[in-house]
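Have a look at the structure below before the remarks.
Shown here: the complex without one of its protein chains, the others still in place.
So, chain A:
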Amino acid sequence: MSPAAASNLDYTPPDGGWGWAVVFASFISIGFSYAFPKSLTIFFKEIQEYFSVSYSDIAWISSVMLASMYAGGPISSILVNRYGSRPVVMAGGLMVCAGMVLASFGTSIIHLYLCVGVIGGVGLAFNLQPALTIISTYFQAKRPLANGLAMTGSPVLLSTLAPLNQFLFDSFGWRGSFLILGSIVLNCCVAGALMRPVNKLVKPKPDIELSKRNGEEVEGIGKQPDAHLSVDKENSCQRCLYRFIDFSLFKHRGFLIYLVGNVAMFFGFFAPVVFLAPYAKDLGIDEYSAAFLLSIFALVDMFIRPATGLIGNTKWVRPRIQYFFSFAVLYNGVCHLLCPLATGYTGLVVYSVFFGSAFGMLSALLFEVLMDLVGAPRFSTAVGLVTIIECGPVLLGPPLSGALVDIFGDYKYMYYACGVMMLVPGIYFFIMHYYNYKKLEEEHRKSADVEKRTSDEAVTLNANQDDQPVNE
């Protein structure tokens, strides 16, 4: 029960070594999870012609895939808690492959919804969660950097998959492309093979400074003896619950702050990306230049994510990383509010650069701060709960913004709305985390006092015992 357990892990994470291979594996898994659904949109026009359906019917494929990916989160968490990351990622890779191969023989649009949407989406969920979880088991001191690097997978793979998909489509049509994409996505199994379970036999280093530096919650200390006792008490019901979903997370202060803020924020998170090119075209910019804006956005995003990880790792930022995250959310909001001021192509290029950096900063920190709040052991469950609850705003955000554009006939109101949807959570995060940090410091001081008292008592007890035999 030493304070070293404040790191919530009863072993020392390697913070390197095989960990970097795991970061690379997570890079691939996370990359496929986020980039794959977006890159499939290239095939939609042709599939729409083939099945003679409307564009909104086709767009449903993306929505079903995204919804399945987010809804599959809790299932993924349960499986990771039970079996570890490796089998789940490999199973996920196989699922997406099977889904794509089946879809390539599809005869109706419903067939595609099921194969690409449901099976593919759940398979990607089985990639995303374990990839994030395993980073938390391998890294502690260098975790923000590892997270930043792993999240870079998304823009990098999107930049690779987009032209690749175009090439496949020109050479093989949509059926052949789906078949080949099925095999490409099987590389997630390679990523899974790299996700070796971490060696937990290394003794923990007693390092109070380490835990203080990380600013991690001290509740974990309280939890460990409880867990120990619960086993002795044979509280099988509680054990059952903990095995599957840790609903006690809903009483966790940090988790609740994160959840509420994120749900609000996600309404305005993805819509600006979706509408960047249409907005540019609306301003009279030609199609290729509009597409180039997205490339600029992706390029800036790609470099900002590891940079954010590096900054998050510095000794000034790491203890107060929640503020860094709040700043990133605010920055996004300000960016969107200022967007309507951008006139002409140069203005939009400047906006794309700033937006790219804002988006990348936020994405790199998104899961790092959750790890920071709930700690590594409960991260898997936490992220499962977060994704399924975020499913709503993620799916509703772009259509609602689209409705705003349709009602007002002008994109600027949508940007104002998105800006506000990010500014308010940003301010909310700043305030709530200030409060949370204060509370954590209080709890830490209290438990440190308790520790000191018990150790003093133990010393005096020992001294008395030593005295007694001498007396006798």
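Brief remarks follow.
Here, a contact is a pair of C-beta atoms (placed from the backbone, for glycine too) under 8 Å apart; a residue touches a chain by one contact, two chains touch by 3 or more; residues count from 1.
Heads up, the rule we're going with is that contacts and distances are computed from a predicted model.
Matching "Ig-like domain-containing protein", "PITH domain-containing protein 1", "Alcohol dehydrogenase, N-terminal" or "Trafficking protein particle complex subunit 8" against the UniProt entry of the left-out chain gives the name "Ig-like domain-containing protein". Check A:59, A:98 or A:179 against the missing chain and you find that the one touching it is A:179. For the chain missing from the display, the contacting residue among A:83, A:247 or A:435 is A:83, taking the whole complex into account.
The hidden chain makes contact, of the residues A:49, A:286, A:442 or A:456, with A:49.
For the chain left out of this panel, the touching residue among A:66, A:135 or A:189 is A:189.
The chain not shown here is touched by just one of A:171, A:295 or A:460, and that residue is A:171. Against the chain not shown here, chain A presents residues 10-11, 49-50, 52, 80-85, 90, 133, 137, 170-173, 175-177, 179-180, 182-184, 186-187, 189-190, 193-194, 196-201, 223-224, 226-228, 230-231, 239, 242-243, 246, 376-378, 380.
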